[in-house]
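Here the complex is missing a single protein chain, while all its other protein chains stay put.
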Amino acid sequence: MSLNELGIVRRNITRADPAAVEQLAQFGVATIHEAMGRVGLARPYLRPVYPGARLCGTAVTVLLQPGDNWMLHVAAEQLRAGDVIVAACTSECEDGFFGELLATSYRAHGARGLVIDGGVRDVRELEEMDFPVFSRAIHAKGTIKATLGSVNIDVVCAGALVHPGDVVVADADGVVFVPAALAAQVAEASARREDNEAGKRAKLASGVLGLDMYNMREPLARAGLKYVD
Amino acid sequence: MSLNELGIVRRNITRADPAAVEQLAQFGVATIHEAMGRVGLARPYLRPVYPGARLCGTAVTVLLQPGDNWMLHVAAEQLRAGDVIVAACTSECEDGFFGELLATSYRAHGARGLVIDGGVRDVRELEEMDFPVFSRAIHAKGTIKATLGSVNIDVVCAGALVHPGDVVVADADGVVFVPAALAAQVAEASARREDNEAGKRAKLASGVLGLDMYNMREPLARAGLKYVD
Amino acid sequence: MSLNELGIVRRNITRADPAAVEQLAQFGVATIHEAMGRVGLARPYLRPVYPGARLCGTAVTVLLQPGDNWMLHVAAEQLRAGDVIVAACTSECEDGFFGELLATSYRAHGARGLVIDGGVRDVRELEEMDFPVFSRAIHAKGTIKATLGSVNIDVVCAGALVHPGDVVVADADGVVFVPAALAAQVAEASARREDNEAGKRAKLASGVLGLDMYNMREPLARAGLKYVD
Amino acid sequence: MSLNELGIVRRNITRADPAAVEQLAQFGVATIHEAMGRVGLARPYLRPVYPGARLCGTAVTVLLQPGDNWMLHVAAEQLRAGDVIVAACTSECEDGFFGELLATSYRAHGARGLVIDGGVRDVRELEEMDFPVFSRAIHAKGTIKATLGSVNIDVVCAGALVHPGDVVVADADGVVFVPAALAAQVAEASARREDNEAGKRAKLASGVLGLDMYNMREPLARAGLKYVD
Amino acid sequence: MSLNELGIVRRNITRADPAAVEQLAQFGVATIHEAMGRVGLARPYLRPVYPGARLCGTAVTVLLQPGDNWMLHVAAEQLRAGDVIVAACTSECEDGFFGELLATSYRAHGARGLVIDGGVRDVRELEEMDFPVFSRAIHAKGTIKATLGSVNIDVVCAGALVHPGDVVVADADGVVFVPAALAAQVAEASARREDNEAGKRAKLASGVLGLDMYNMREPLARAGLKYVD
Partner (left out) sequence: MSLNELGIVRRNITRADPAAVEQLAQFGVATIHEAMGRVGLARPYLRPVYPGARLCGTAVTVLLQPGDNWMLHVAAEQLRAGDVIVAACTSECEDGFFGELLATSYRAHGARGLVIDGGVRDVRELEEMDFPVFSRAIHAKGTIKATLGSVNIDVVCAGALVHPGDVVVADADGVVFVPAALAAQVAEASARREDNEAGKRAKLASGVLGLDMYNMREPLARAGLKYVD
């Protein structure tokens, strides 16, 4: 029962291979999600807090209590260069758990951004710092520091299971989590998928129909599609 | 019972007159909605996927199944220059039915954009292409191609009834559908409304009160409004 | 029972001291909310209708009926330079109660913007005018002028109680209401808070951990936090 | 453009054949929806206001304005024995448009119930009267009588298109609309479906697997399903 | 600024006159809301946690912090026979703040029920005790006791302003708050309204149309209503 244990900070986690992380950083979330076999996506209510926000790194996970950001402070000490904080909450809460001061601290410790199933504030300052954040809400309301959660346990963030050390990739299309052990393999599959798409794009741009390029006419007819005038 | 018939592609539809479409393209959605007598609007959860997106064209309608974008491929063949794809779904679904490759194909066939009561992905690429899309969600999650819906039947999209060939206008204020037969008449009424507004705008800017300009004081008093100090 | 009385326009209200309003205008919503002791915030569903919108002024309050913007016209006459219209509604309604023409009129009478627990339209024009609006929705749908609400009574707007004359501050983080009598005191507390934060920011940027800066290690241990490898 | 015309009461509508209506009354909503080819369902947010509510009748349609129930009074005069009022609204509104007094009037004119994409009140009294109502909300808030909508025009109710005279069937599973011209045919298909299900039910109760009864093993294997230990 | 002060328990509050409370207990929420001039209603998301729940009493108000029910314990000591606890929260939170043990304690101190803009648990036991509760959610998740809120300050509960000592009435139609000073007057107006409705009910039951009983035909014609065949 590693999920959701309260009051634990795990110091040693196995991060995905840095080379694989850098490879994954070159692909979009939609491509990676497809390359993984359509798993690992967060629910679409996680959105960037400013246009153009984008991140790729290894997850340091945090389990928060509603209205309480104590564990976000605890997590700072566990950050290594290239990490992304991934924060879940024991209940749905849109309070502003995170702002400019924590972003300053996180950046000083090498963090590349934050994914949080909760609210954040100071979004103008976050944009000025270009510290990418993906959240479920923007809310000026502050939080307290009173109750233990955990750091670096498995968490469910916006409906997706995340293990410490997983690769997190987020862009305008959403947030995807890649298990550390699969990072290289998914990066390769993403590259193949992109190569494959380049050819398709050129054909489609020239006017070839997907109906023909994907050989859909026969299965459509078999399924009973009827053309009428 | 033309609504929601499954497994049908209608090839011949009556599109609104192109001249009327171009006239309508000059007006905002709020103006057109007023000019039509306050009908034909989609629910406000349809939003542009990038700032400044705007479109006006004739509807090629699509009825999708949840998690399945097969019919969006079928629809490509029915596009003519100046069309906009208007996609509804048999249930509420935020999956990413549409992305850059379909946009490339649609553009090659003359489409001006997409209105979809579902999710889309590749929104950064859509913005780079300047292919306007109005959707209920942004989601990286892909879809399958397994179940028939229909093309060019009447559909209910975000609470509004749309017939193939209707004019679709969408901007930052929302999405409105104008029946093909009324396009010219609504364009004229929109023009009159805009002319009328120019005069009002000047008066209001000079400090004249709407209370006086619209002669509201007497009906307000009759309704019982009381001024107190 | 001053709340929600219908059919009343109060002409004489006590506005916050202009000097205090200008002081408050220098701070962000999150700072002011903290400086007030974490009270006075609107729910986070109120959002700016264009990026960068920001306002600070004294509240002229309006209570609307669903689908009816009559009282927004009545309110125009009560505006003084430096005011912000704060509109609540007797039920949840996303209709477009407000647009460019009212904005033109409001500006002519010195208003600095609008906060509305409802919908608005003409958002491109509002951005061009740089007339800041914070709303719960964007919707092209128009409203009627048929039923009385009130002007300058206490209202509940997005879950927050607002009295006429209170200071309203809104930015990307949300909307906060400061009671008129407390404006100067809250401005001072905000300034102290900002000074205090500058020091913290520098420390955090240099790599000092919040754990140490805020002396959290001992209370965390007492609460039972365990570090594991 | 018969949809959403404002200010119209159509007196002569073609109601579905009463015999077909009585036949349809014997089937559940899920069965009828399947028998129609999976079309015609309202969104699932329409719910019965008391347990066990159930209705079947011919639609008298109403288009309401937000916060205004004037047209529900106008509709009473158009009711014939066996009718069900089906009310849509020009925007999303949860006000209590309907209560005990209107139910008393409707019953006196032969109505069998109400389906409304809005709120209702007096739900304890409605249960005591056993006047079935399906609504999107329960809300004590009253409405005004100030703005015209229409009666007996085509409306979109909870995402479904409804024509005056269509058959409306509602039970614990939801609300379905059957075009008047298809009522008899759908009733027959529903009966066949129920007969068919009786045999299946007996087989499944005896332990036969759907996997075998529906011959799913081969298509599952072809789709790539793998059994692991 | 009496609203939302944190860390305060007010011991002496002015409760509504008990005789007026008992009079109000005889009327439904919809009637009382109308009798007050259509003000004072909570948003409709507050629902009874079991069928038939109904309460009327004087408000002891509580302001909670998210995920923390400490103040519900503090409030118990302030209860007098005939009180109802009315709990608001500084942010939206569906945690289970309240259950059977607190209900047992509250009943021992004379409370008649609870209205809470948050979640509760033990709903089967609450039904067995017949302790009426109106809440925004049912959730087994427990809360902590760590942060101060307040007792007997003005609060905004589900969008309605509530003062300590106000009358709270809740039934299947929702929750309404009557200012203490107006209780007798609103009870009388409610009685008149009920008398008036009895006569209307009889007429409507006999088939008289609201169109005639309320003299609507002339204003409808003036508004432009058209009857077509």
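Chains: A, B, C, D and E, in written order; residue numbering restarts at 1 for each.
Operating definition for what follows: a residue touches a chain if its C-beta (ideal position, glycine included) is under 8 Å from a C-beta of that chain, and two chains touch if they have at least 3 such contacts.
Keep in mind that what you see is a predicted model, and the values were worked out from it rather than measured.
**Q** Please identify which of the visible chains the hidden chain touches across the whole complex.
**A** Answer for the hidden chain's contacts among shown chains: A, B, D, E.
**Q** I'm checking contacts with the chain that's been left out. Which of D:Leu6, D:Val21, D:Leu41 or D:Met71 qualifies?
**A** In the full complex, the listed residue that touches the missing chain is D:Leu41.
**Q** One chain isn't shown here. Among E:Gly142, E:Gly207 or E:Gly224, which residue touches it?
**A** Of these options, the touching residue for the absent chain is E:Gly142.
**Q** Which residue numbers on chain A touch the omitted chain?
**A** Given the touch definition above, chain A has residues 1, 3-6, 37-40, 43, 90, 92, 154, 156, 159-161, 179, 181-182 touching the missing chain.
**Q** Since one chain has been left out of the picture, which residues of chain B touch it in the full complex?
**A** For chain B, the residues touching the absent chain are 65-68, 90-95, 139, 141, 144, 146-147.
**Q** List every residue of chain E that touches the chain not included in the displayed model.
**A** 7-12, 51, 70, 73-74, 76-77, 94, 96, 99-102, 104-105, 107-109, 119, 121-124, 137-142, 145, 147-148
Throughout what follows, only the chains that are shown with their structure count from here on.
**Q** Which chains does chain B share as contact partners with chain C?
**A** Touching chain B as well as chain C, we find A, D.
**Q** Quick one: which chains contact chain B and chain E both?
**A** Of all the chains present, those in contact with both chain B and chain E are A, C, D.
**Q** Determine which of the two chain pairs, A-B or B-D, is joined by the larger number of C-beta pairs in contact.
**A** Result: the pair with more contacts is A-B.
**Q** Report the inter-centroid distance (CA atoms only) between chain C and chain E in whole Å.
**A** Measuring from centre to centre gives 27 Å for this pair.
**Q** Roughly how many whole angstrom separate the Cα centroids of chain A and chain C?
**A** 31
**Q** Among all residues of chain B, which ones touch two or more of the remaining chains?
**A** Answer for chain B, listing residues that touch two or more other chains: 38, 51.
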